[in-house]
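Got a structure for you, questions after.
Apart from one protein chain that is not included, each protein chain of the complex appears where it belongs.
By letter and in written order, the chains are A and B; residue numbering begins at 1 in each of them.
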Amino acid sequence: MSVLLAQGVEVTAGEAWTFWLLAPIAVIGALGMVLARNAVHSALWLVLTMLALGVFYVVQSAPFLGLVQVVVYTGAIMMLFLFVLMLVGRDAADSLIETLRGQRAAAVLVGGGLAALLATGTYRWLEGTPAAGLAEANAEHGGNTEGLANLLFSRWVLGFELTGALLIVAALGALMLTHIVREPGERLSQPEQMRARFAPGNYPAPKPGPGVFATSSSNTTPAKLPDGTASPRSISPILPIRELTAAEAADKETER
Amino acid sequence: MTTDFQLPAIDYQAISPLLILFGVACLGVLVEAFVPRPARRRVQLGMALVGVLAALGAVVLLAGTNVVTAGGSVTVDGPALFMQGALLAFGVVALLLIGERRVEPGGAFVAQPAITVGSEADQRQASAPGATEVFPLAMFSLGGMALFIAASDLLTMFIALELLSLPLYLMCALARRHRLISQEAAVKYFLLGAYASGFFLFGVVLAYGYAGSVDLAAIHAAVDTSQMNPALLYAALALIVMGLLFKTAAAPFHVWAPDVYQGAPTPITAFMAACTKVAAFGALLRVTYVAFERLAWDWLPVIGVIAVLTMLVGAVLAVTQTDLKRLLAYSSIANAGFVLVGVLAVGRTGASSAMFYLVAYGFAVLGAFAVISLVRDREGETTHLSRWAGLGRRSPLVAGVFTVVMLALAGIPLTGGFTAKFAVFSAALEVGEGWLVIAGVVSSVIIAFPYLRVVVMMWLSEPSESTATMVAPGLLTGTALGIGALAVVGLGVVPGPVLDLAHDAALFLR
Partner (left out) sequence: MLSQAPTLADFGHDTWWVIIIKVLAAFVFGVVMTLLGVWFERRMIGWMQVRPGPNRAGPFGLLQTLADGLKMAFKEDLRPRGSDRLVFLIAPCISAVCALTALAVIPFGPIVSIFGERTPLQVTDVPVAVLVLLAVSALSVYGVVLGGWASGSPYPLLGGLRASAQMISYEVTMGLAVVTVFMLAGSMSTSEIVAAQASNPELSIGGATLAVPGWYVLLLLPTFVIFAISAVGETNRLPFDLPEAESELVAGFMTEYSSLKFALFMLSEYIHMVVASAVITTLFLAGWRAPWPVSVWDGANQGWWPLLWFMGKVVLVMFVFVWLRATLPRLRYDQFMRLGWKVLIPLALGWVLVLGGTRVAQVSDLSRSEQLWLGGAVAAVLLLAVLFWPARRQPSRPSPAEQVAARPPGSFPLPPLDLQVPPSPQARRAVAAKRTAASGRSEAEPAVKRPLEGRAGTDPEGGEQDG
């Protein structure tokens, strides 16, 4: 709490400690997310980074943002990611074959270069800039949450509404790309399946297995019924019924 | 409970075009939910057309307005209204193409995009009526574009960018024929677009760090007053412009364009080529002219190099293309370069010439894609150049329209293309950017070659067995074609009124 209340230009020791403890963790999480071979591990590293970021927000007097980050990003969005990853399969590691030659080296070089440029750049450009803190902004409307609400519904009301439009588009798109309309009757409901099972012409009981009268272990050989006739139900309809040769059908002297 | 809450003053009339577009889009979603399937397409098309026309009417009524409203999120000024008007006019034509179902049974869109490509169910839906969700998606996209042009702060601009892009990504995946290519195009567009948005957002953050605000006007003011290191602002500018140039398909951020143009359903390609370009350049103009004008001497050389690169890459690669949709994609890249020349002539003339160019190019490209949607064989559209040989003899009328459009794109006098190029180059000369003009003229000459080659092939080759057939255009495509051809010729013969309008409108409100 002392951290929460500590605002203003001074960066308190607690805030600094929290930052230096969590910043490496956040960076490690980000690196792990990129480097992990297993998609689920990748997602977990990202969760770690997001949690660290959430704590940063809280420490920087934006508790609402920090917790919403945890609830929405780690709670819902990453959970959706995990859901999809788990559906895809647990061993879905990425193929490591480069489709473009030298692409990985180039990506490391260019990406790393850009990251280094931006990181050192922002550090140098912002070095020595006094921290403004959120104390004043938070006090204006009696709290962080209230202040945020005030901004959202006054200055940014149009953007707020349009984010809703964006979500409609996203929902519509997800529906279009995943939902298949089933024509009525295309897929049988459970009662319909049951009715069909017991309808005349269908045989609802288990199909006869080869049983003790089997003459061969091949699954193309139909089972013999007790009266000696072959039961075509005992074999899959896609297999041709195998005619036994005279030699196979002959008495093998084992019946006695 | 705090009671000091004040709703911002919102000039509802000034943002009425936006409200109409988004309102119709939301209604369209409800139509999808509640109107029976057979009636949907008619209802959707009617609603969308009425909505866009109403929005266009609202824009016309607003002419001369100069106001910042909705809490400072939206600027309604001359350029915004001019480009919104152009956008909505293109939107009408694109909607006509999207709504067409005569040319191909069921329309250009697949009935159920979720069905696996090539499966039994996919074959069953081969001629089923296409998905009607495209209409609300197109409306959302149009709304996003209209806002993109008028956004007066970077955050609203970002939301608008997402709002115009997301439906586009989706619509790219909906082609009826060659669905795998279409889906591939959508994924490519989506991934690269997401990166571009990321760059834009990074830039916004840095700009906020510099100016303490995301308002374009505040950034403009902060250029003089801020105590921060100006390098921060340069980085912000670079990243923001990168994000915007991606949408305009300027080199080296153009690589997505050919694949996406080829894979997307042709009406959507037309929509993208015409409308997205207007929106992206509208935003680029606003960002560079309103927020970063005082840095013009810093960004002029860099964007100038990009413009030259864009023109040359587009022109040279267009020469090597054998597929018409890819050819038009490279042509759109080259044209982005020409518009950039106009943007670089910072000032009223530059803005007005760029805006005029966008209008001329948009109508021409809409006409071109309308014709492409008509040339077909059993497999669907045939876009390979060799299949177009001798088309002029078979269906002279439509081939004639295509010829006019091609000539316009090539910049032959008496077409809109010529006037537009002339306007852009003279604006650049006026501010002393001669090197851009030289590069522009050279690449105009280069890119005229592929256009004229198509024309020559159509008229001077004998039709053979491999020549595709030209389907008679339905009412909708016919209207679209007519509007495109008339506009192209009209802008070439009597460009005066539109040029004057553009000139009058070309003053940004800060």
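In the analysis below, contacts are C-beta pairs under 8 Å (C-beta built on N, C-alpha and C of every residue); 3 or more make two chains touch, one makes a residue touch a chain.
If you're wondering where the values come from, they're calculated on a predicted model, not measured in any experiment.
*Asks:* Indicate each shown chain that the hidden chain touches within the full complex.
*Replies:* A
*Asks:* Among A:82, A:118 or A:170, which residue is in contact with the omitted chain in the full complex?
*Replies:* A:82
*Asks:* Would you indicate which residue among A:71, A:119 or A:180 is in contact with the undisplayed chain?
*Replies:* With A:71, A:119 or A:180 as choices, the missing chain is touched by A:71.
*Asks:* Residue-wise, where is chain A in contact with the chain that is not depicted?
*Replies:* Looking at chain A, the ones touching the missing chain are residues 1-2, 4-5, 38, 40-41, 44, 47, 54, 63-64, 67-68, 70-71, 74-76, 79-80, 82-83, 86-87, 90, 143-145, 198-205, 208, 225-227, 231, 233.
Following the convention adopted for this analysis, only the chains that are shown with their structure count from here on.
*Asks:* Taking each chain's centre as its mean C-alpha position, how far apart are chain A and chain B in Å?
*Replies:* 34
*Asks:* Would you mind writing out the residues of chain A in touch with chain B in their complex?
*Replies:* 118, 121-122, 124-126, 129, 141-142, 146, 150, 153-159, 162-163, 165-166, 168-170, 172-173, 176-181
*Asks:* List the residues on chain B that touch chain A in their complex, please.
*Replies:* Touch list, chain B to chain A: 2, 4-8, 10, 15, 22, 25-26, 29, 32, 70-74, 112-115, 121, 131, 133, 136-137, 140, 143, 147, 155-156, 159-160, 162-163, 166-167, 169-170, 173-174, 202, 206, 209, 228-229, 231-232, 235.
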